[in-house]
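A quick write-up on the structure given underneath.
Left out: one protein chain. Kept in place: all the others.
And now, chain A:
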């Protein structure tokens, strides 16, 4: 288990461009975007219904990342600049 088998098992830092979608939900931290009373939805100020609706934006983003990376949990080509090359993990 502990012996490395390069080429057979994935190792190091794996990156998929789909993962960038995970940044989108962080927009909910930018309060000036939605800190308003109007327009109201069924009597709820924008501040409240926007954030409730944004829950679904978060679900959509993580959902797409799940579907897109489900089949191949990690990329096939070995990453050239893995995190383990940046520290002393390989040369210890």
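We take it that contacts are C-beta pairs under 8 Å (C-beta built on N, C-alpha and C of every residue); 3 or more make two chains touch, one makes a residue touch a chain; residues count from 1.
Here is the rule we use: contacts and distances are computed from a predicted model.
Trainee: Considering only the chain that is not displayed, what protein name does its UniProt record carry among "Teichoic acid D-alanyltransferase", "Sigma-70 family RNA polymerase sigma factor", "D-alanyl carrier protein" or "Sodium:solute symporter"?
Mentor: This omitted chain is identified in its UniProt record as "Sodium:solute symporter".
Trainee: Spell out, residue by residue, where the missing chain touches chain A.
Mentor: Interface with the chain not displayed, on the chain A side: 1-5, 9-14, 19, 22-26, 28-32, 35-37, 40, 42-45, 47-48, 51-52, 54-56, 58-59, 61-63, 65-66, 69-70, 73-74, 82-84, 86-89, 92.
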